[in-house]
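Pasting in a structure now, in structure tokens, and then I'll have a few things to ask.
Of the protein chains in this complex, all but one are displayed in their positions.
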Amino acid sequence: MISAITKAFSNLLKKPYTCNYPVTPVIKPKNYRGLIKFNDEYCIWCDKCEKVCPPNAIIFKQFEDGHKVYNYNPYLCIYCGDCIRACPKTGDALWQCEEKGLPSISKDAPNDDWFILEKEAKQSRENYKAIKAAKKKS
Amino acid sequence: MSWFLALFAPVFGTLVSGIDRVVRARMQRRLGPPLMQPFYDMFKLLDKRPMMVHKLHIVLGVMHFMALWASIALFMFGGHLLYIIFTHLLSVIFLILAGYSVRSPYSHLGANRELLALFAYEPILILMAVGFYLTCGSFEVSVITSNSPAIVSMPLMFIALLILLPLKLKKSPFDAPEAHQELCGGVEIEYSGFFYEVIYVSKMTEIIFVYALVFLFAGQNILLGIILVTGSFFLVNAVDNATGRIRIDHLVKKVYATAFVLALLALGWISYV
Amino acid sequence: MFEKFRKKSPWILHYNAGSCNGCDIEILASLAPKYDLERFGIINTGNPKQSDILLVTGPVTLKSRERLVELYSQMPEPKVVVAIGVCTCTGGVFRKMYNVKAGVDRYVPVDVYVPGCASSPDQIIDGVVQALAILEEKSKDIEKPKRLFGELTNNSIFTNRREMAKKIKHEKN
Partner (left out) sequence: MKKTINIPYGSQHIALLEPVRFQFETQNEKIVGVKADIGYVHRGIEKACTSTFEYKQIPSVVARVCGLCAITHSLTYVMAVEQIIDVNVSEKAKYLRMLMVELDRIHSHMLCLSHTAENAGYEALFMQIMADREIIMDIQEAISGNRVQFDFVCIGGVNRDITDEIVKFIIKSLNELQPKIEDIFDMFENNWSLSLKYKGIGAITKENASIYNALGPLARAAGLETDVRAESDYYPYEKIGYKMILEQTGDIYGRNRVRLREILSSIDMIKNILCDIPEGNIIEKVKGKPNGESVARLEAPRGEIFYYLKGVKQAMLDRVRTKTPTFSGIPAMVEIFKGQEYGDVPAILASFDPCMSCTAK
């Protein structure tokens, strides 16, 4: 106990461990698993990333002319990197950057909007299928 | 001067507690909060919506603070030491009653422990007052502070007081009555908003009360008083950072086995020498 | 008048609503010396009646939601809710499990969403700093949890049963 007391006193003179975070940024190590980034120029629209993602944080919305739009929710993504490993065009079409996600406020509605989007995407797929089927028939 | 001291005792207490928090953080190698943090806390509490259980609870909380303040005021005006100690006792009893007045089990347990702690330290405070009487010939604080330092004639009594310090300041190893991790603060658990502020301020005032007792040992020598107070302040903080909380039954035993015995020895010494 | 002090003295309450502990230990880590949340005047009170910021982790299982709503309504206004970790924001991997409803904001109004699985301490600090700004703007009006509780417009400072009953009778008349 005496040593602990002397330690308490000596700590008083030592520099604290604290990194003054918002003032001085923390250095992330190389290959930190941050946000997922996407580039539609290289994507071959194979949908593998969407299928493999455990929480379905990547959703493609289908348009009637056949093209798709990529949607990603950083508030749903668990940053596992499975999509990156599944993607045949890793690095070009889809990659994990070293940026961390930033907090959002209730106005942004990261949850509610996603519900709507999820529904729309599902609907859009079905519509597209129906259109395709109709085309085939005709 | 004494008006000033008595009136602003809570403010000084808050300041000391601010220093205390910074020192504690530094001892744990953290940066710690800003120095004025307890003031910010108080202003914020003023701004919160209160959520209280019933009126009696509030009244007892406020009485606790008033009695404590009164005891400080008595002290600053050089009053009778026994009166001071008994007013202080009264304030603690109000707090304990407040703890019993609500139905939360934490509050009850906290009050139980507070009561046990009271039994542990109160006799020693009284013995201390007797000690002062024997050395200075009076219970009046004004007489004691115009005499030569009492610490010379009863150093053992001073050590006994040092042992009580963590108990009164709710610091480990003797912080069982408050016990953040077991009781979430014990008796203060049901207070909120402005009314918690009252309890918060009285905690700050308590600091002044305790260090004033330390100061008393220096008699008329103000410089020595300041040394004693700062010395004991750092010592208490270091001990707080070097020990865990001991259980309430151990607490009572330990306090009786050390502080009480020391106080008795000190009295014996005074009457023999 | 005292609004600006809210920002300087936020006391936090942490509730684990069925998380995987990943985010909880990161909250602990942000209380520890390296990140030291106390720099912002933050104290982990553990007592809802004295807290300003509710840090929720976990996707809110059906069993813990009652407790969550209870804690939320025990906190006096002004208060801010910070959802820490993706499973708290939206449900994360647990989104589709049967005992979980996607995200805390189904039950209590969330003010700040902090992403990350697990949110690292610096993200938690980002979130808390964000929450402080919101805390400053909030008023003392009573906010209602979204579900499970009906009207709770009681503005009395007492929370015991007799007072509540009086109030409710009064409102009925």
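Just so it is clear, A, B and C label the chains in written order, and each chain counts residues from 1 on its own.
By our rule, contacts are C-beta pairs under 8 Å (C-beta built on N, C-alpha and C of every residue); 3 or more make two chains touch, one makes a residue touch a chain.
Everything quoted here is computed from the prediction, not taken from an experiment.
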{"item": "Chains in view that touch the one left out, judged over the entire complex", "value": "A, B, C"}
{"item": "Touch with the omitted chain, as defined above, among C:9, C:47 or C:73", "value": "C:47"}
{"item": "Interface with the unshown chain - residue positions in chain B", "value": "27-30, 105-106, 108-109, 112, 172-173, 175-176, 179-182, 184, 240-250"}
{"item": "Contact footprint on chain C, counting only the chain that is left out", "value": "13, 15-26, 28-29, 31-34, 44-48, 58-59, 61, 63-64, 67, 71, 87, 92-94, 96-100, 117-118, 120"}
{"item": "Footprint left on chain A by the chain that the document does not show", "value": "1, 3-4, 8, 17, 28-33, 52, 54, 78-82, 85"}
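The rule is simple: only the chains that are shown with their structure count from here on.
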{"item": "Interchain centroid distance [CA atoms averaged], chain A/chain B, Å", "value": "53"}
{"item": "CA centroid of chain B to CA centroid of chain C, Å", "value": "34"}
{"item": "Rounded Å distance between chain A and chain C, as computed from the means of their C-alpha atoms", "value": "24"}
{"item": "Multi-partner residues of chain A (each touching 2 or more other chains)", "value": "16-18, 20"}
{"item": "Multi-partner residues of chain C (at least 2 other chains)", "value": "33, 36, 39"}
{"item": "Partner chain A, residues of chain B touching it in the complex", "value": "23, 25-32, 234, 237-239, 241-243"}
{"item": "Touching residues on chain C, where the partner in the complex is chain B", "value": "1-3, 5-6, 8-11, 33, 36, 38-41, 43, 45-47, 49-50, 52, 74, 76-78, 140, 142, 157-160, 163"}
{"item": "Residue numbers on chain B that touch chain C, as the complex places them", "value": "21, 25, 28-34, 37, 40-41, 43-44, 46-55, 180, 184-185, 189-193, 196"}
